[in-house]
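Complex shown without one protein chain; remaining protein chains in place.
What follows is subunit A.
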Amino acid sequence: MAGAIIENMSTKKLVIVGVILLLFQAFSFMVGGLIAPSPTTAVHYLATKCVDTVKTHHKGSKWFMPWGPDQCSKIRDFDEATAKRIEANNIVFAVHIPLPNREMSAWFQFMLVILQLDIAFKMQNPIDDGALVTLDVGLAYRDSTLSEWTEMAHSIEHRKLSCNFTATKTSENEGRYYDCDLLPFMEVGSVAHKYYLLNIRLPVNERKKVNIGIGEIKDIRLVGIHQNGGFTKVWFAMKTFLTPSILIIMIWYWKRITQMTRPPVLLEKVIFALGISMTFINIPVEWFSVGFDWTWMLLFGDIRQGIFYAMLLSFWIIFCGEHLMDQTERNRFSVYWKQVGPIVFGSFCLFIFDMCERGVQLKNPFYSIWASDVGTELAMAFIIVAGICACLYFLFLCFMVFQVFRNVSGKRSSLPAMTKARRLHYEGLIFRFKFLMLVTLACAAMTVIFFIISQVNEGHWHWGGYTVQVNSAFFTGIYGMWNLYVFALMFLYAPSHKRYGGEQSSADQGGNSGEDIQLTTTITHVDGPTELYKMTGKEAQE
């Protein structure tokens, strides 16, 4: 990639571009921090204990409503059930999502539900080791308060109880609750209906050892998490704005490349591919989820992000490789299989894992890979392999960056001895590399810093009269930042117009960054005198 715009641009123009990009960056942070609400909301639900009597069977509907006009017959606690001789199989835990006087909306994008069991400690009825809870769960929906419930999913699920009791296990402490881990319960990839109803049973079967030794369950609590409608709207608006801007610069970039007589080099292709993957993320197909019941949107979003990450990581490797300056011909994708291999393999592992979790959830929203032992091991295996791949990748990357720097310092010492044109060529290479290195490090550091801030913080800052939503600012800001990164990359690393004349006459074959031999033969023709003058002027400026 010879003669990118960035080298031929005057420092003044470069600063102007930088300032404009920074302004957009600040804007994207502000959109999230000041306009959008927090990204998600968690709502607490306490399951109502309904009694499934013979009478209710006759009524026809098999769904139990916790409140409202046709609510079920309730019991307050299980002492009451014992007194009335109600069996476990006739107790239904009912949860209506959302709470009264509210409606769910397609803008919520997804809904995931966490299960928490309140289990009281009893000396004579403790939780067995490795106890397994079996839940018979049903999910139904309706779109008006008057219509009938329609079944959406029904399943028998197992969840492993992992509870510990912090106090000593004496009769003094009877009635205290165990500390139980949160259990994943349900995940739905689209919220297309207004009302949802969950009915949970804990059937007991002594012969088959179902729900034996699970302790004294006092209550079932659920936490429903969904994306906030306001955040979704801001997010969509941002995507809708970013898509054309990246698309336009991509088209412009490709035009520039095709205008040249030589075929595009690898690095140019990779940058273009990065642009494509960014556009792929940007395209706001989520707009459709507002109108259609597309539960696979969550999975699709994961895949899109995965492709972008894989592309970005590959880009860094190839960029380093193409700037190695070690006289070897690269410019072929196959040269990088060793470095790109782990990325592809790691991404593939995560893809399989995601398919196993969110893919299966398309069929059964209650499925969780973590619920079974085999699933947990499998999931862990995938994640560990992906982790190893990530480590491998970083080792490669660090090694390559180190190599580049070593070569740079080597070239630096021999620079004065070179011919002017050749020196400028190397200086151009070094400048391009250092610039990207700096920007990339800055972006990565920003991402990490904001990630930490948003994790540590409780979500919002009060600042004067404003409430700044740190988490939303993190999402929009970082998303905007990587968009700007790709934008700047395509703009600044596009082949420069100013080189046209020289290239056409000299046919700078491939214009490979590392090709020393070619360089010496063509070098005298490559840069016209005005070009040389400009570049030296630029060097002098810096």
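Definition applied: contacts are C-beta pairs under 8 Å (C-beta built on N, C-alpha and C of every residue); 3 or more make two chains touch, one makes a residue touch a chain; residues count from 1.
The criterion applied here is as follows: contacts and distances are computed from a predicted model.
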Of the listed "Protein Wnt", "RNA polymerase II transcription factor B subunit 3", "Translocase of outer membrane 40 kDa subunit" or "Exosome complex component RRP40", the name UniProt assigns to the chain that isn't shown is "Protein Wnt"
Which listed residue, A:Ile212, A:Val408, A:Met437 or A:Ile453, touches the chain dropped from view? A:Ile212
Can you say which of A:Asp52, A:Glu157, A:Glu357 or A:Glu427 touches the chain missing from this structure? A:Glu357
Only one of A:Val31, A:Leu112, A:Ala140 or A:Met260 touches the unshown chain, namely A:Leu112
When the complex is taken as a whole, what residues of subunit A touch the one chain not shown? 37-48, 66-67, 78, 81-82, 85-88, 91, 96, 98-103, 105, 107, 112, 114, 116, 118, 122, 124-125, 175-177, 182, 202, 204, 206, 211-212, 214-217, 221, 223, 225, 228-231, 301-302, 305-306, 350, 353-354, 357, 451, 455, 458-459, 475
